[in-house]
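Omission of a single protein chain aside, the complex is shown with its protein chains in their original locations.
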Amino acid sequence: MDHSKQIQEIASRLFAENKIDYFVGYRQNSFDDTQVPFLITDPAEIPKLVFTERSVFNLSNYLKPDHTKRKRVGLVVKGCDSRALNLMLTESQVKRENVYIIGICCEGVLNEKGEKAQNCVECVMPDPVVYDEILGTASGKREYIVNADIKELAQKALTERADYFENIFENCIRCNACRHSCPLCYCAKCCIDQETSTLYHGANTSSAGMHALMTWSLHLAGRCVDCRNCEKACPSHLPLHLLHKQNEMVIYENFQQHLAGMEKDDRGAFYKYSLSDPDDFIL
Amino acid sequence: MARVGVFVCFCGANIADFIDVPAVVEEAKKVKEVKVSVLYKYMCSDPGQQMIRDAIIQNRLTSVVVAACSPRMHEKTFRKALSDAGMNPYLLEVANIREHSSWVHQKDKKAATEKANDLIRMAIAKSIANEQLHEISVPVTKRALVIGGGIAGIQAALDIADARIPVTLVEKSPSIGGRMAQLDETFPTLDCSQCILTPKMVDVASHPYIELIPYAEVIELDGYVGNYKAKIKKKASYVNFDTCTGCGACTQKCPVKVPNEFNMNIDKRKAIYTPFPQAVPNKPVIDAEHCTMLLKGKCGICAKVCEKGSIDYKMVDEVIEREIGAVVVATGYDLWDPKPYEEYGVGRYKDIITSLEFERMVSASGPTNGVPLRPSDGKVPKNVVFIKCIGSRDEAKGIEYCSKICCMYTAKHAILLHHKVHDSHAYIFYMDIRAAGKGYEEFVKRAQVETAATYLRGRVSKIYKKGDKLMVRGEDAQIGQVVEVEADLVVLATAVIAPHENPALARLLGISYDKYGYLSEAHPKLRPVETAKAGIFLAGCTQAPKDIPDTVAQASACAAKVCGLFAGDTLKKDPMISTISNEFCSGCLNCVKVCPYQAIVTEEIPLGHGSKELRTVAKINEGVCQGCGSCVAICRSMAISLAGFTDPQIINEIVAI
Amino acid sequence: MNLIFETDKAGLQKFYEEIIAKFETYAPVEKFEKFDYKRVSKLEECNPDSPIPSTMSVKPLFFPKTAKVMKFQEDSSGTTVSETDEDPLAGKRVILGVKHCDARGLQVLDEVYKWDYIDTDYKKRRENTIILSTRCDKAGTQCFCTSLDYDVENSDAHDVRIVNGLDGKIYIQSVTEKGENFLKENSSQQSVVGSQQSVEEIKKHYKSFESSFRLKMNYKEVNEKLQKLFDSPEFDPVSSNCISCNTCAFICPTCHCFKISDEKIKDTGVRYKSYDSCNNGYFTLMAGGHNPRPAKYRRWRQRAMHKFVYYKERFGVNLCVGCGHCAISCPVNISIFDVVNQVAK
Partner (left out) sequence: METEVKKAQGTMVSAENPDITAPADWQPVIMGILCNWCSYAGSDLTGTSRIQYPPNIRIIRVPCSSRVDPWFIIKSLQTAADGVLISGCHPGDCHYISGNYYARRRFLVTKKLLNFIGYHENRVQFSWVSAAEGPKFAKVVAKVTEDIKQLGPLHRYKKENF
């Protein structure tokens, strides 16, 4: 899966036709085979653009005004990234005319150990759902697979699970890298950081960590596209996907097999309802 | 620094017997912000309220907690007391220590007292976060919109207009009159429907306060109670109503014949037509689906014969706007299509007709000049079988509910049949006879005795043809035997259903509808006329099946509600509504999606201080918001807060114990 | 002061075990594939030789991510303030496996903590701690400690250093007086006291370590150039893919910004002091709505200049210690090394 050449060509064309102000892609790190997000405004930098199975970041994150300042952006997206972008479009965070989307039919990216990443193994939609140009061969929607870690944890005893998660919340340093790396966490000021808000926990105890991560995951419930940008960003290597995948599973199984960002104008599972939603858990 | 007063009520023995009230008073004093904590036998009494008023002034209180009965009981009373002492009434919190403690824990005084302590602590904590709120006043546009020109719409429009309030009446067909205009005579008095309806229709047309817009539909409604803006689409009639005299020359000469829907397609009308002779307005319209001039550009006869030159083939749909303060929805009903009753041969046998077809036939002005005729051979029927509950009360094929009017009109039909064809005989298959209403039971008796109609209790299982007769096989449950009746004509009392446009209309108006498509009232018992959306009211069968008297009564009730709404120059509204902070709103607009009242609109604000670039944020329309808090809970940036139930208030309650 | 013991792997293990048994000991413990300094009671729980790229800084043991400052209680008479419970980090303790750069970070932090207001909690934690440092055998990809303004080889930031000699022997060397006393008291198991030869071996080890660095820079030049480059346009491109999270600051052994917050339930509460970071957009947001550092490049300029210029001006030491933790943890791999070098190019 090497589309570097094509992307470079497209980027040059877009700059030449004055269609974009920014191009967001990937650049090779100088010291190893990993890549970093690469924002360019100068066409001279185009030759540095690459795309391989090491292009792990979700670049939709860079559509936040902080990074590309609401200007016209050319952007490379994989399947999951495009779902996030789809939601950003639906939630009026990006204007469609301001973004030129190069969709990649993704064959899965690699994790730090060089294996195919877990979310790519479990991916439901490797093809871009929204794009102006598509690279690679589309392989279509796949069967939903319940996350292996979730299954394993669900088998464990309650106390064991509680210990496991308390450990996670305790090790959270509240650096908010997860939030800042998530394309769907675009709020002007996160509710967890509003000093005037009642959600605010200045302290960084496990209790506050639980509160922050739970609130965060519930705000992404029905919206998370499983790109795992958050998990890759976490300096404490916390398995943050567990919270999201759990919500995703409950939502998929109970709310008409809902998956976030698959369709245009779908706002996520919490912003609609069905009369036939499960009622049996209610007394 | 907050200064809270706590006022604990004995409620006679109701509270004092089961809660250690003096201890509760002392416990409240331990809270830092509490400046005064007292008890009294009946806080709601005058001296009790005086006590609160005095304490507010003496202690310069910033909020008040009354520990007494449920806030649903006396919140208003105590708010008034605060107001009388010059304090904002919304600084009150009620701790419900009667319904929630003393009455439900009568066997455990200690626990009840502890619970009361906690409830009071929670109320104190909440009250500290209370903010001063002010009733919202909303200006009112004193014009009503009535949708639907049947008897419900006519009655509502006339009653409102008689109170000198302008009304815009919108009717989708070329004439007002609705279903009632199709009826021959009405139960239980058998007055002629046309005779009682037509004068009202004429009144509508001539009333100085009524603007009648026929052949039109409401396509958009924006705004909120007192301040709606409606967009009305006037369908192209191709006839200039201003110059047309209604002479009828065009309809006579028109060569195109079309099934006449007013007469249930029994006869034909022309492509340019007035629905019925007494139509109001009595002006023809061209049916664009059938007019050959409009379809193929050939013909043009009507234009040639029109002396006034009123025919205009180039006319297009026109959208007009009206500013209105209230809406009465009176879209009436449809009839259920009995096709699923295949065992009856519906669709196969011509001589099975529906009640409304029968009604049209027996109408003096109807297609058969008042005589029922068999559609198959045009003969006058002798034996007529009426079958009730076709579709009604039939979960398998039709709908679950009772259509309410069929028992009565079938009795009427039996009587009318006897009037028109003296040697005829009516057989009526029924499940139950529901004749609750003034003069109704007597009317049914009249059908049974005077007309000697045969009432057979039971369902019809099959209808088959034998010669030119229809054999109706059914059960007579009273004798427990299968009976067969030889019929010349079978009349099916098909169920009343909601108009198929209702769901779309409900969405457009922002009101709710039930699973059958009937528009939902705000409360089934106590608010049967209002909808959940303020300023929108329901009249007639659009809410549920009902007969003419009930419809007229409901329409008049709507009129009273509209007049009440317009009585003042402004409307007062509870201030417990949501507000959105521009600073925190991220503009995802999910709140717009979730709001059940469409109370959230969008607004463009500068990106930053002094910036020319704009960004979109959500904004609450104060007039529409009902304060449910749905938007607050889904707002991820916590930009929305609901007055009276803000996050700090609720969180204070949670952390107070 | 230069007490040196020679030992082998088994001896070192014994040494550690003895310490753990005797003292309140902290050492790198693996959690979610990352090493963090935790209280240990057995040597098996921890790994004092944890690799530098996956080891968190030791800073939280002196400046915890969150700490109680005071308690308060409200009643009808007003608010009463009281001392917090005993500081869990203030006891006599030993930390194993601290990296040189990390230890240097504490030395740098001391400057800010002993200037003007003296943070007694911090002071106590510092005084009561013995730091046993393991010298790295090889530099990590993001390391550049040797390029800065301190002498890594002869650093006195730790009390005792442990060096895996190239000759296969392990050297335990005291660096400070505190360290020497500690070694004297706790070295009963160690057989051979090192000689001049050991010093040479340690030097040799350092030479091989020094040559393993990928990143090297001329600190003096960078520092001087940066002083004049406040308005450099280069800060914008170097920070373009920064996502404005707080990771670099929270992970950094020398970042020391904090915020104060109260947590209250019913009528009692605690005041907390927790990490804060200049990298998030509203760090400098003022009550009136003005924000002097709204853009990413301004925040990165602040970060880079503080690390390489301001602190040096103010306290005479460079704030950045070259550990590379920020670059390793950064979600988008921004390295402060690259940033300052590119700006000062």
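Order as written gives the chain letters A, B and C; numbering starts at 1 within each chain.
Note that in this section a contact is a pair of C-beta atoms (placed from the backbone, for glycine too) under 8 Å apart; a residue touches a chain by one contact, two chains touch by 3 or more.
Since this is a predicted model, take the numbers as computed values, not measurements.
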{"item": "Identified contact with the non-displayed chain, of B:D20, B:D84 or B:E99", "value": "B:E99"}
{"item": "Absent-chain contact - pick from B:A16, B:I136, B:A249 or B:I651", "value": "B:I651"}
{"item": "Interface with the undisplayed chain - residues on chain A", "value": "150, 153-154, 158-159, 161-166, 169, 198-199, 205-207, 210-211, 214-215, 217-218, 221-222, 242-243, 246-247, 250-251, 254-255, 269-271, 273-275, 277-279, 281-283"}
{"item": "Interface residues of chain B (partner: the chain not displayed)", "value": "70-73, 96, 98-101, 103-108, 111-112, 114-115, 118-119, 122, 512, 532, 576, 594, 596-597, 626-630, 632-634, 642, 644-645, 647, 650-651, 653-655, 657"}
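In this section, only the chains that are shown with their structure count from here on.
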{"item": "Which of A-B and A-C has more C-beta pairs touching across its chains", "value": "A-C"}
{"item": "Chain centre separation (chain B, chain C; CA means) in Å", "value": "70"}
{"item": "Averaged-CA centre spacing for the pair chain C and chain A, given as whole angstrom", "value": "32"}
{"item": "Sites on chain A at which at least two other chains make contact", "value": "189"}
{"item": "Residue numbers of chain C (touch at least two other chains)", "value": "none"}
{"item": "Contacting residues of chain A [partner chain C, same complex]", "value": "29, 31-32, 34, 36-39, 57, 61-62, 66-67, 167-168, 171, 173-177, 179-181, 189, 193, 195, 200-205, 208, 229, 232-233, 235-239"}
{"item": "Chain C partner contacts - residues on chain B that touch it in the complex", "value": "29-32, 34, 121, 609, 655-657"}
{"item": "In the complex with chain A, residue positions of chain B that touch it", "value": "583-590, 593-594, 607, 613, 616, 634, 636-638, 647-648, 650-651"}
